[in-house]
Structure formats: C-alpha cells, structure tokens
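Of the protein chains in this complex, all but one are displayed in their positions.
Up next is subunit A:
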Amino acid sequence: MIELILDGLALRVAAGSTVAAALYLGGDGSSRTSVGDQRRAPVCGMGICQECRVSIDGQRRLACQTLCQPGMCVETHA
C-alpha cells in the first residue's frame, strides 16, 4: 500500500492504483470543478476525454493516466 494526500486528507491505496481510482476511493470521485461550477469526474479512462484533469503536486495532470506515488498531493478544488 502507498499513502498519498487527497484534498488535504491522507489516503492509502494499493500500489499500481491510478489517481482516478484514488479519487473514487477517497473523495467524491471528482477531479475538478468546471468553468460552469459543476464537479467533473473521469469518463473515458484512457487519456482522451480530458475530463479527469486534476492538480497533482501543483501540476495539472490526467488522473486516469497517472499512477499514485507515495506522498503525492492531489487537489480537486484547485
């Protein structure tokens, strides 16, 4: 298991989990808030739809294409 930080709270996930999986396990499943103020979540799971854009260690990444790393800081309200 590895531990990361999701919206300020510690979360433990199995090694090999994507950040998209972590969002479902530890949060509301959403990756971000849209320009129209809606919560958005991963859809395609293969790096195409761009819905799962999320802030990871201050950089915007795709949650479905990023594996969780120890100490990673994921922020869905950035």
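Heads up, the rule we're going with is that a contact is a pair of C-beta atoms (placed from the backbone, for glycine too) under 8 Å apart; a residue touches a chain by one contact, two chains touch by 3 or more; residues count from 1.
The working rule: contacts and distances are computed from a predicted model.
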Q) One chain isn't displayed here; going by UniProt, is it "ABC-type multidrug transport system ATPase subunit", "3-isopropylmalate dehydratase large subunit", "D-amino acid oxidase" or "Transglutaminase family protein"? A) "D-amino acid oxidase"
Q | Chain not shown, touching residues in subunit A | A | 35, 50, 53, 60
